[in-house]
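Here the complex is missing one protein chain, while the rest keep their positions.
Right after this comes chain A.
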Amino acid sequence: MSVEIPAVCVEGIEKSFGSLSVLKGLGLTAHSGDVVTLIGSSGSGKSTFLRCINLLEQPDGGTITINGELVRTRQDRNGKWQPADRRQVERIRSKVGMVFQNFNLWPHMTVLQNIVEAPVHVLKIPRQQAEEEAHALLRKVGLADKPGHYPSQLSGGQQQRAAIARTLAMKPRLLLFDEPTSALDPELVGEVLRVIRQLAEEGNTMIIVTHEMQFAREVSSEIMFLHQGRVEEKGAPEIIFKEAKSARLRQFLARAAGGPGAD
């Protein structure tokens, strides 16, 4: 039996903003094909934790290992931890895709230009090939007729799907979703969840932060419930949703089931 290197292994992550300690020693391990969903109240640190994984936030402690490669850090003059090697960070980020709550498409570029920018300039893929692949991705997310459109001409759901296509263009080994549907009108949420579900079914390794409990239940291989910067409970979806041990978690799930935007 071979031991497979985890796609991502994060241990002991700590993060404070000033005097406010947001993450107090969080860890997560995901193997290829796993879909881990992080749930919890606002302020529990879910987004911050996710953003530490691709180093958009620099943790104050802990280790991050992506595909067996440990992110090297060093301390700067003020004692704060910084990545030791910017090239390593850029390289790792090119293999870890992130989908943001606010899509973050670049407004002065068309959808096609948004998608090919990174493959052409980071992966050095020839523009022609990158454009062909971009068209294929647009077909995949249901936006085949939109390559020449500007983001402002698309609905929220279309923009998020375009953003997902942009992330997929880099052929990432790990996909991070930071509340991908929280900024969408309710009727647009479904089309985005459909795309994310398809990605999960295709065997992508994904870490998702979401409030969509039903979706989390259907798609995840593991659910982690965060509370005040720590993992309160984690396990397979059936267990978490049916037989949660923690009272806080049961309360959280009850509220979430009670209506949209609970907590």
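Couple of notes before you dig in:
Note that a contact is a pair of C-beta atoms (placed from the backbone, for glycine too) under 8 Å apart; a residue touches a chain by one contact, two chains touch by 3 or more; residues count from 1.
Here, contacts and distances are computed from a predicted model.
The subunit not displayed here is recorded in UniProt as "Octopine/nopaline transport system permease protein", chosen from "Menaquinol:cytochrome c reductase cytochrome b subunit", "Octopine/nopaline transport system permease protein", "Dihydroorotate dehydrogenase B (NAD(+)), electron transfer subunit" or "ATP synthase subunit c". Contact with the chain not shown here comes from a single listed residue; of A:His121, A:Arg139 or A:Lys245, that residue is A:His121.
Checked against the hidden chain, the listed residues A:Met98, A:Ala134, A:Ala165 or A:Val231 yield one contact partner: A:Met98.
Residues of chain A that touch the chain left out of view are 54, 56, 90-98, 100, 102, 104-110, 117-118, 121-122, 149-150, 152-154, 163, 166-167, 170.
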